[in-house]
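Dropping the structure in here first, questions after.
Heads up, one of the protein chains got dropped from this complex, but the rest are sitting where they should.
What follows is chain A.
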Amino acid sequence: PAPERVLFPPTFSVSEIKNKQRRHFMFLRWKQQQRKEKLAAKKKRRKEREALGDKAPPKAIPKTIENQRVYDETTVDPNDEEVAFDEATDEFAPYFNRQTVPKILITTSDRPRGRTVRFCEQLSTVIPNSHVYYRRGLALKRIIPQCIARDFTDLIVINEDRKIPNGLVLSHLPDGPTAHFRMSSVRLRKEIKRKGKEPTEHVPEVILNNFTTRLGHSIGRMFASLFPHDPQFIGRQVATFHNQRDYIFFRFHRYIFKSEKKVGIQELGPRFTLKLRSLQKGTFDSKFGEYEWIHKRREMDTSRRKFHL
């Protein structure tokens, strides 16, 4: 059609043409023009930078959410004495002083469906020294004293909804904190695209990434206390808890060092992501517990750049 020969910049805008086909065509042309201009500008800038050589201004760092994160006053400084003192006296101190060996009980909510059951089994192979027990309508408040009597250190309850696991309650037993997470994106071992074998019985290493604030620190210690303190390096397995923007990603890999600067990892074991919903001071108690932190949507989700973990 004829009127496309008109070149820019006239005073009309592309959206004023009523015919859809023509409008679309003009829009594509306009887009191409923009792209060309952008490319030309980029080239020019690069030439200028090269021309200036050493005197060129430093390259602009792109803004990411991590860069723009609102500064959280509870960020832990590695040399903070108060934090170190707290950690020496809190509930995980006996674990970190190697006095206790973790022993974990994994259970579900009532009537677990197939997926949850398989997930529980896989989880128990990942975490050494863990046992799966089915809950047949037993009240949590009553099994907790029994667990303490039988020397368990941690309790994991996987909550289920519509045949998929969607919640995790992790409580450190001898009167330790209880954390309630929402679990999402659970992949069982057969759904992960890899060809690794199942995890062996060796004690894996633990990697905790990005737990910066006080809250994050305590959660990180909670995770660390699930695994025995002496990893067996022969096993070459590593469990990772990576915190990014308040989502904790769990992965389980086997690694091998190909050379000094290259390492290959192969994912085996289930994977899931957690988001912290609440942290309670004592053991699990829904009515009378003292909450240390609850996620309040109205107050805490106001800014896109503010994270709590």
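One rule holds for everything that comes next: a residue touches a chain if its C-beta (ideal position, glycine included) is under 8 Å from a C-beta of that chain, and two chains touch if they have at least 3 such contacts; residues count from 1.
Just so we're on the same page, contacts and distances are computed from a predicted model.
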* Structure fact -> Among "4'-phosphopantetheine phosphatase", "Small ribosomal subunit protein mS29", "GPI-anchor transamidase" or "MAK16 protein", UniProt's protein name for the complex chain that is not shown is "MAK16 protein"
* Asked: For the full complex, which residue in A:S184, A:T200, A:T213 or A:S278 touches the chain that was left out?
  -> A:S184
* Asked: Just one of A:K63, A:R136 or A:K261 touches the chain that is missing; which is it?
  -> A:K261
* **Footprint left on chain A by the chain that the document does not show** => 64-66, 139, 184-185, 205, 207, 209, 233-234, 238, 240, 242, 244-247, 249, 251, 253, 255, 257, 259-261, 263, 265, 273, 275, 297
